[in-house]
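Missing here is one protein chain; the remaining ones are kept as they sit in the complex.
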Amino acid sequence: MEGVFNYAPAIAVFPLVAFVVALAFGNYLPKKGAIPGIIATGGSLLLSALMLAAVASGEVYHETLYEWAIGDATSATDVTGIEFTFGILIDPLAALMLVIVSLVAFLVHVFSLGYMNAEGETGLPRYYAGLGLFTFSMLAFVYADNLLMAFMFFELVGLCSFLLIGFWFRTKSAPSAAKKAFLVTRFGDYFFLVGVVAIAATFGTLQFAGDDSFVAAAQTAIDDGTTLFGFDAQTWVTITGLLVLGGVLGKSAQFPFHTWLPDAMEGPTTVSALIHAATMVAAGVYLVARMFGYYALSPTALAIIAFVGGFTALFAATMGVVKDDIKQVLAYSTISQYGYMMLGLGVGGYVAGVFHLMNHAFFKALLFLGAGSVIVLMHHEQDMWKMGGLKEKAPVTYWTFLAGALALAGIIPFSGFWSKDEILYDAFIVGLEEPIILAAYAMGLVAVFFTGFYTFRMVFLTFHGEPRSDAAEDPHPIGWSIKAPLIVLGVLAVVAGAANLAPVYKLTGLEFTFLESWLDGEYGAIEGVTYGAYAELAHYDSGFIGTEETTVLIAAGLSLLLAFSGAGAAWKLYNVPEPVVYRDRLGRIGDVVEANYYQDEYQVWLAEGLTLPLSRAADRFDQTAIDGAVDGVSTASLFGSDRMKRLQTGIVTNYAALIVTGFIVLLLVLGYAGGWFI
Amino acid sequence: MTVAIEYYVLLSMALFCIGLFGILTRRNALMFLMSVELMLNAANINLIAFAFYHGNLTGQVFGLFVMALAAAEVAVGLGIILVLYRNFRDVDVTVPTTMRW
Partner (left out) sequence: MMIEALIGVALIGALVTFLAPNRIAGKLAFAISLIPAALSLWMFATFDGSGNALLGGELAFESQAEWIQFGAYAISWFVGLDGISLPLVVLTTILVSLAIVSSWTPIDDRESQFYGLVLFIEANLIGVFVALDFFLWFIFWEAVLIPMYLLIGIWGGPRRKYAAIKFFVYTNVASLLMFGAFIALVFGLGDAVTSFALPEITAAMLDGGPDGFFGVGGTTLMSAVFVAMFIGFAVKVPVVPFHTWLPDAHVEAPTPASVLLAGILLKMGTYALLRFNFTMFPTDVIEPFVVPIAVIAVISVIYGAMLALAQTDLKRIVAYSSVSSMGYVILGLIAFTQFGVGGATFQMVSHGLISGLMFMAVGVIYNATHTRMVTDMSGMADRMPVAVGILIAGAFGYMGLPLMSGFAAEYFIFFGAFGSEFLEYAPIFTALAMFGIVVVAGYLLFAMQRAVFGPYNLETDYDVRRAPLHDVAPMFVLLGLIIALGVAPDLIFEMITDAVDPILEGGEL
């Protein structure tokens, strides 16, 4: 199987070729670029699956392929010379993610045939080119073997989101949303870039894995007690780790950088599916998992990750409760779910975090594509209050959507339950020892209730009850290209949880923890980037209530109870033929939540209320003070010359007199200097 | 018997001052030109006197140059005065001041 890795670059190159083809020839192709995209992502999927198989057979791939720039630089840890390279790292984590990304991208391409082509959109070559570039960037990011390469493709992912969110550029709102998405994530990436530069300047390497990785170098520095840039090594690792985290928070839409994501719903729904499930938003959390060894060295950074994650999970879930637009609900659920992943990673639950990343990719892609299908059914209506009763008219959409919803709400035995429960369990046992983690856990736990509530509110409003509009009475038919991806993802949303049945293992001892052993390198892995290695680095104390078994049961029971009560509340309120709006009963709290806690307002204020006036003031200062000084010099010299020129009377006699006077004065001065008069 | 060099210098000085006086007081352009000639000739006297005094011919050669220059200058100067007269109907140098700036 080893030879298969020679084809690894092609995984990313295929979609790149599709991008070029769609951009250059898209208008002349039968499906406007969809076919090359499908072929390319299909090829990527196939190759990714081969990589997965190869990793399963015990191989890993870590190869530097291209030297971008090489130079002399002495790092703070006395490493001389630095190489910035492009390389590929395929280990269990990357192989898993490659499959997820290429699968979702492939399904999104297929779905687009029904969603975009069939709807007669213009600018389709641009759309497919964007999708191709997006997939290319994300795949290259996933198997990047160093932080700089990761950063580069991380940024390209941002570019693609800009292009695709702003796909309908003739509207006013889409360009604005695209700009916001890019700017907010750029703000995060600023910190990321500072972090990359700092890590490179500190350790002289940006490799993720191996003996010459920055993780290993950081560990050595901490062990040696080195002082780096005036800090002790531990603090410096925390600082740089948090700087990189800035990029993660931006891309994964964590508080306070989450504001771009709901606006990003302006893009086509297929793009939302791609962004939320497998590419842009996933990139942030994936990065944390990728360099988890580095974070594991810094308990402070981990605690911050956990707390931000827990807070975001709850914060976003409450906002999802009051939204009326089906895509908005899903948008807030995405933010919330990524919060869970951050929580999981932050408490050292590396497997749990990655597990939820995988499950979420499937069920969120499913839900978004399902929502896209609903939007097609509803003739491009997105308000859930205008839907209802779609259950009978679109059974495929309904049943698959329901599977996704059950997974999202964390109902046993759907996939989301297993991963979310594992995260909460990991947080719980650490939280018993660490109060701050306990707080994060508590927030995550409360969010389960809201998740169950808004998920089923969405399901009931959309599919149950009586149709509440003409469109819902007579839905637009949908084709196979929409149904097929839904079915594939629906199946995955149901069964993917079987990859890691940790509670079952803990209770019965049955070996159902495939993903854990996968990430722990039992099949094949690079030393140091396995779950086991991370667990050694991040030694959290964990406590139990009673025995491990009772703790597992308590944690799982609590989260299930909350999920069911949330779903039940939604059932009670909205699973009626004619649901009514309860929004007014929330009073002022409802206003605050509906306004998204005024997060947008203060960020817009920062941009338009503070920065813009500041720049205008700077401009005025520039025009008046600095340029005024320049013009002042010219005005002064013009004024001076105007006075001076009056000496020129135009009368020759005066000039002669001046010459003579000048000559005499000169004579006298020279005479005085020469000593005549002494 | 030769005249002492001082007398030549005095003569040349007197001539130069007459010329200077003419330039500073006269308004007629022709008088101007004449005054300039006087000053040039004052310089000529100096040149030739010192050439004689030093016993070489350099000064005399320069004197010849100055005379040629003076001739050329008169030609140009008279030309200017003619144009002046044609434009202003006058040869008063205080009248044409419009060309200053």
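Letters are used for the chains, namely A and B, taken in the order the chains are written, and counting of residues starts over at 1 for each.
Note that contacts are C-beta pairs under 8 Å (C-beta built on N, C-alpha and C of every residue); 3 or more make two chains touch, one makes a residue touch a chain.
Here the structure is a predicted model, which means the values were calculated and not measured.
What shown chains does the left-out chain touch?
Per the touch rule above, the missing chain touches A.
Which is it among A:Leu193, A:Val347, A:Ala427 or A:Leu445 that touches the chain not included here?
Residue touching the chain left out of view: A:Leu193.
Specify the residue from the set A:Leu561, A:Val580, A:Ala595 or A:Leu612 that touches the hidden chain.
A:Leu612
From the listed residues A:Asp72, A:Glu392 or A:Asp541, report the one that touches the chain absent from this view.
Of these options, the touching residue for the absent chain is A:Asp72.
To test your reading of the contact rule: which positions on chain A touch the chain that is missing from view?
Touch set of chain A with respect to the missing chain: 67-76, 82, 148, 151-153, 155-156, 159, 162, 166, 169-172, 174-176, 178-179, 182-183, 186-187, 190, 193-194, 197-198, 200-201, 229, 607, 611-612, 614-616, 618-619, 622, 626-627, 630, 634.
Assume only the chains that are shown with their structure count from here on.
Taking the mean of the C-alpha atoms as each chain's centre, how many Å separate chain A from chain B?
92
Within the complex, which stretch of chain B touches chain A?
Going by the criterion above, the answer is residues 20, 23-27, 32, 93-94, 96-101.
In their complex, what parts of chain A are in touch with chain B?
645, 648-653, 656-657, 660
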